[in-house]
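Yeah, one chain of the complex is gone here, protein chain that is, but the others are all in their spots.
The block that comes next holds subunit A.
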């Protein structure tokens, strides 16, 4: 029995989409690791922006532009406070995690030499593999991989062996999107710094569950997406230490990112604007701030505690199904259950669950190396959020049983 740490029914009322039906059945939304749902107050923030003060920021003398600029910058301050960055200009608004990673990878093109080494973990999303492979192709740097074990944990001894004075960069996700493993990033960062390497942490999967403190972690870069933490799509942030952001060249040229332009020479704007060329996703940034307000009102400790209960319940219940195997069995996990049933393709299970109104993800979850490691084509992934309930897990388990009966 779940001891709810907060009033789940009240929370569910904040999410209009949870009332809808899919294929005639009540929606059971368990694809939160792909994108989270949006509470009404975040939707309202977007509507309010377009209804009352839609205007371009940082350049207008008129009142609407001032208001929009203030709201946008206020969102930046909320984000700074949330991640405990020491300076607000260390928060760069981006269209999302992938963009933030590419911005850093591109910037390091100018700083790396042939033979330098870059370390990534075996648990990465493609978005944290491909940009580094491209960077290696451009610079002649060499990509090394921290291996994983059968539980879906990184083999930390191997990581420590990989580090050496040629290591310039380490990239690792805080939480694996495919398995939910929480990686020991504090240890990863501390060890990397001892050999003088910078560390980028992909926080996309962690941010909805864990309130990261970038100063305590001593991360050089930390990237997240708004849409995974109750915010809108198309907005995210790159946190970077001021000294690193000053070293990296601008990623895109355009308006907003310049100080002075002549045809002979352009000088770049100060942080954060140097990395924010063009008109940004203004309403998205403001709504991202509102989403953080919403989640902080509930409280990340309460969220983590409740989601842990959901994870334990889902794991126990799913394991009662004969032939079901869970991938990712680390004791340190967010509320993600990646599984297969012996002899059944994950796609088939996902298709039946969809007919029952249950939204899960099937496939390789943009993490093919992990699937290759387990020698499977993919998994069914149910990922939970604080607005999910034990009853929804019961619906999932019944659905999986039904799918199994149909497919064997």
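Methods note: contacts are C-beta pairs under 8 Å (C-beta built on N, C-alpha and C of every residue); 3 or more make two chains touch, one makes a residue touch a chain; residues count from 1.
The rule we apply is simple: contacts and distances are computed from a predicted model.
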| item | value |
| --- | --- |
| Hidden chain of the complex, named as in its UniProt record, picked from "Anti-sigma regulatory factor (Ser/Thr protein kinase)", "Dipeptide ABC transporter ATP-binding protein", "Fe-S metabolism protein SufE" or "Multisubunit sodium/proton antiporter, MrpC subunit" | "Fe-S metabolism protein SufE" |
| Chain not shown, touching residues in subunit A | 23, 344-345, 347-348, 351-352, 355, 362-363, 377-378, 406-407 |
